[in-house]
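Structure first, commentary second.
Heads up, one of the protein chains got dropped from this complex, but the rest are sitting where they should.
Per-chain numbering from 1; labels A and B assigned in written order.
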Amino acid sequence: MEPVFVRGLAKTFYDEARGEVKAVQGIDFECRAGEIFGLLGANGAGKTTTLRMLSTVLMPTGGSAAILGHDISTDPTAVRKCLGFYSASTALYPRLTARETIEFFARINQYPGDVKQRVDFLVERFGISHYASARVDRLSSGMKQKVSIARTVAHDPPILIFDEPTVGLDVLNALDMQEVIREFRAQGKTILFSTHIMSEAERLCDRIAIIHSGRILACDDLEGLRRATGERYLEDIFVHFVRGQG
Amino acid sequence: MNWQTVRVIFGNELRMLLRDRRAIIVAVVLPLLIWPVMFYAMKRTSEDREKNLAATLYKYAVTGSQAGQVRELIARGTAAAAGQKRERGIDDNLADFKLQEVRVADPAAALRAAEIHFYLEGLSGPEADALAKESRPSFREADPDAPGSRAPDQAAATPLRLPGVSLVRIFFQGDRDSSQGGSSRMRELLLRERRLERDEFLLRHGLSIKPEQVMPVKETSVASAAQVTGSYLGRFLTLYLMIFLLTGGSLVALDSIAGEKERGSLETLLTTAARRSEIVAAKQLSIVAVALVITVIQIGNILAYVTFKLIKLPADWVIGAPPTAIATLFLLFIPLAAFTASILLMLSAYAKSYKEAQLYFFPVYLLSWVPALAAVLPGISLRSAIVLVPVANVSVAVREIMVGTFDWPMLACVFVVMSLAAAWAVRASAGLLSKESLITAGEADAADAAGGPALFPKHVLRWYALMGVALFAVALNVPQLSTFRAQLLFNELVLFLGVPLLMIWKYRLRFREALALRPVRPPVWIAVLLAIPAGNLTAVGVFRLANLVLPVPQQMLEQFGRDLMPKGMGIGQLILFAAILPGICEEVAFRGTLLYGLHRRFRPIPLAVCVGLIFGFFHVALFRIIPTAFLGVLLTAMALLTGSIFPGMLVHAGNNALSLWMGKMEISTGNLAWWWYVAAAAVLAMAFLILYRNRAPYPGLRR
Partner (left out) sequence: MAITFRWADIRLLYLRELRSALRERNIVVNGILVPIFLYPLMLWLIYTGITFVSGQTEGFASRMVLAGVPQEHSAALEEFKRDSRIELKTSSDPANDLRNGNIDLLAEFFPPEPGAPAADSDFRIQVTFDRSKDRSSIARDRFEELIGRYRDRYIERRAGTLGVSAAQLQLFWIETRNVATSRQMGGFILGLMLPLFLIIMVAMGCMFPAIDCTAGEREKSTWETTMTIATPRANVVAAKYLYVATMASLAGILNLAAMLLSMKSVMAPLLRGRAESLSFQIPLLSIPVILAVTVLLALFVASGMMILASFARTFKEGQSMVSPFYIAVFLPILFLQAPGIEFTAGLALIPVVNVAMVAREAIAGTFHWPLIGITLAVEALCVLLALRAAVAILRYEDFLVGSYGGSFGRFLRERLLGGRRRGRQ
């Protein structure tokens, strides 16, 4: 089975004023080992809800999904253990230092090896060393971003989920982020990645799923999508599917 | 549960707290500085006041036909007080009572102008008799020391002045502290002088012994001084502890989950391998730890003031608890601390931000006082239903331990109940952490954008809060509404009927839908007819059941019975005003717009309970809340099952009419054997079965 395997996954919210809101309406996809899989969609398409379900923050109301064979509904702890989840909304503890932050996440995610060594390695790897003992609330946003990535992979998880990781970053930091993601792929990690930026998806993803109104409209590699639509640029491909659907 | 993970999170929490310098200053250092000032202030003001009252030279005037006698009386009284101090060393404030008589033409005017502190009027017997016939003074105090005629059947009645007895009247200005203080000391002086003179008078007339020596009573208390002290301390110990635990614990708790939610680090934590139960356990532990540390600091603080005499303990206080008692106290305080921490955690998990958590904290804090003060109730024993009420049971148990009369099985019960309550609250907080609407807060609120009917569910509770205020404030301050009928008409027609109509108009609600004006199937009416008497009797049963836990004084019930049954109103009129009108208007307000506004917010059962409770609270008197809330729940359940307001209207009106009729006929259902209530409950259940079989559920309910 693929490392990330999603079948009929659905999520219905209940809202006082609107009644039922179907955020995700039964989606299927899978990520293959060692690939970058992109979820491409506009704001409110259901990307974040899907990824939050996969990271077990939210419980699905229908369908199922498995991460490395662990079901997200029945065995959430095992799922989270082999998962690194990064998003703009997962903040850091302001009163911990950078090093303490990484150490905390390594321990809490039960990193099997020597935690100290791992922290040293990550501090070195992400170039955090000269501010490793400063408190997070005193760091700049670029520094915080590096600490955030380091804490995401603190326990060396085989699967990484990035939910719109480049939102709010400047061009250089965004490029850094892309570089890091590529590097993780090179290490053999499976990466699930969501964005609404076409160029990013185009450049980074091995395969792309276009998601709109809680449904997956298409899922293929870039070539496949081009063939299916006859369009050259991802932007046009996206518009083709979304318009065609609407 | 992986304790390694719990330990990591726990350590992390504590480390972050210790780095929050400002919070620690506000929570720990500030109280350490303020307490002494506060105690000093309180001590100082009360001492100053006493000193002032003692040092004042009281100016007074004497008037009336018997002024001369009164002057002599005062002179004898002051001399006696001085003599007593000289001879027997008795100093009861009266010895150094500094008095100066001032001659004024109009003592009343002088008193008003604050030229004198008080004045006395001496009246002869016939004058006093004439005065008594004229008017009955309203501000009149009983004269407890005077023997006199008492009506034989009215044992506790105040004694009366007999005809022909001369009268001394002391006039003072109650809104002036010194006037009040001076006059009450003058009164004391005169009372004592009279006692002395009466004793002499009796001895002169041949009584063989002093009256005070007749039937001497000697008292002994079987309680040791330590037990008495224990009973005083035990009354408030739980409350103080609760306050310390709550304020101390809130330092971590409010920031712990709510603050993390706000900063976004909660989501980070939720995506780690830590289980929710582990996260909650670690946070719970850190709250308990901090709460205990702060409690210890504060208690140390108080002990320090006691040592430095900033707080004066009464002289006869003996604190001497045996080690087993202290150990037992600690054993009981552990589940109390755990419970407090879990409540705080729940609050924090429920709030979406630190600010919101703070907002919830205050009412929770105040509410916690109620059960913590259970030990103040006289005659309450742990061997009652109170053992099942969390916090209240600790309060009572602590007092029993402090007094040294307790039994182990009941203490064990307290321990178990508190532990279960704490465990429940921890589970509930873990559940709240999984509650998605609370985690992913801040998603766009569609209702605000939509406006109109969509906004109504968000605003409905505010409207009812305002109605509650109006109910309280308007009726009591508008004199035109002081009669029973006017008040009822205002409440029913303006508040319960008018305001819902206003809401319907303002939010452009659909009239029939908002008020659930839907026809029902014929069998429903059979159920309604069954439910009227059965519901009435079951509510009485519920009231008696509640009475087991918190007994209602008989006085209050009688008073209420009198209020409800105004004299001079025929049964027909009563039924119109107190049964039919409430049946229609209150149903419109509660099962109409309130239910409509809330029906999407809760699932059916919590919905019925919520509407029922609000209905209960509108019945003001504390002891009525439980039975009326019960009826409210029944009526709401009916509306939910039938999707219509009409059955509830009939049951409501029928229930009120039945109560009124029984009141008029003096039929009491409050003392029936228990099986009457059980039978009534069974009939009620049958009625609901019929409703269930013929149900046409309220549309748009949450599943």
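Assume a contact is a pair of C-beta atoms (placed from the backbone, for glycine too) under 8 Å apart; a residue touches a chain by one contact, two chains touch by 3 or more.
What you see is a predicted model; the values in this text were computed from it and never measured.
Undergrad: Counting contacts across the entire complex, name the shown chains the missing chain touches.
TA: Touched by the chain not displayed, across the whole complex: B.
Undergrad: Any idea which of B:Gly11, B:Pro211 or B:Gly663 touches the chain not displayed?
TA: Final answer for the missing-chain contact: B:Pro211.
Undergrad: Touch as defined at the start, partner being the missing chain; which of B:Leu53, B:Ile526 or B:Val683 qualifies?
TA: Among B:Leu53, B:Ile526 or B:Val683, only B:Leu53 touches the chain that is not shown.
Undergrad: Out of B:Gln84, B:Ser166 or B:Asn301, which is the one that touches the chain we can't see?
TA: Checking the options B:Gln84, B:Ser166 or B:Asn301, the one contacting the hidden chain is B:Ser166.
Undergrad: Even though one chain is hidden, which residues of chain B still touch it in the full complex?
TA: Residues 22-23, 25-26, 30, 34, 37-38, 41-42, 44-46, 48-49, 52-53, 73, 108, 111-112, 128, 137-141, 143, 146-150, 155-156, 161-178, 181, 183-184, 187, 190-191, 194, 197-198, 201-202, 205-211, 213-223, 227-228, 230-231, 255, 259, 354-356, 358-359, 366, 373, 376-379, 381, 403, 405, 469, 472-473, 476-477, 551-556, 622 of chain B touch the chain absent from view.
Following the convention adopted for this analysis, only the chains that are shown with their structure count from here on.
Undergrad: So, what's the distance in Å between the C-alpha centres of chain B and chain A?
TA: 53
Undergrad: Touching residues of chain B toward chain A in the complex: what are they?
TA: Its residues touching chain A are 2, 4-5, 8-9, 12, 15-16, 19-20, 263-265, 267-275, 434, 436-437, 439-440, 445-447, 450, 454-455, 457-458, 600-601, 700, 702.
Undergrad: Mind pulling up the chain A residues that touch chain B in the complex?
TA: By the definition above, chain A touches chain B via 13-19, 52, 55-59, 76-77, 80-81, 83, 85, 87, 89-96, 100, 104-105, 107-110, 135, 151, 155.
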